[in-house]
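Structure in structure tokens, see below.
Missing here: one protein chain of the complex. Every other protein chain is in place.
Coming up: chain A.
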């Protein structure tokens, strides 16, 4: 899910062509309604605001539909997608890595114990394994095998306020996302250490990612660096650009 970085001078002719096409689209979209206002419907701030309001209504409906007891389907190992696709807001050549021995997970917000966690501490906790379908907002999907510590186990360990609204994730590749507490406590929401029964590879989020099979791919952060429990709406990398925040499956 990459939003292309534009070098405007290099693509000026293409931009002009695009502008003409946008004009055309303005005429086509919703039967020329937008022509009355003289610009493309999608770029009208009032339309954008209205769409954002409806989106938050849709998010509320998604939260109502969510059940902590409904499980994502688990698959047989033969169904695992190989090779599992790489996806990030940048290309695979730009993947960042850290020394696993040095890595610590920062813990903050509404928790009793804010000491950072090492990988060894996570390895000492009970692990859970799942073979589930990762569904990207783009429409493609892939089945993978992840294991690690259920997020609910971790939240209980650090004495998190489980009545708080959000769990916020920040990553060392400058990605971020956040989820509702109900999803954080879902039994299949896991802090992943292993992929395919081996240590998590760099491409898939080493040393730790969060696997949430009840949410779309962009709600499953890789390269985890910090976790925070909060009541203030945290947003996220894609969510702040217009993707819906709940992103549930």
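Here is the rule we use: contacts are C-beta pairs under 8 Å (C-beta built on N, C-alpha and C of every residue); 3 or more make two chains touch, one makes a residue touch a chain; residues count from 1.
Everything below uses one rule, namely that contacts and distances are computed from a predicted model.
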Protein name (UniProt record) of the chain left out of view, among "ParA family protein", "Cytochrome b/b6 domain-containing protein", "Xylose transport system permease protein XylH" or "Secreted protein": "Cytochrome b/b6 domain-containing protein"
Hidden partner chain, touching residue among A:136, A:153, A:185 or A:226: A:136
Positions on chain A where the hidden chain makes contact: 1, 3, 21-22, 24-25, 28-31, 40-43, 50-52, 54-55, 57-58, 65-67, 70-73, 133, 135-141, 213-214, 238, 241-244, 248-249
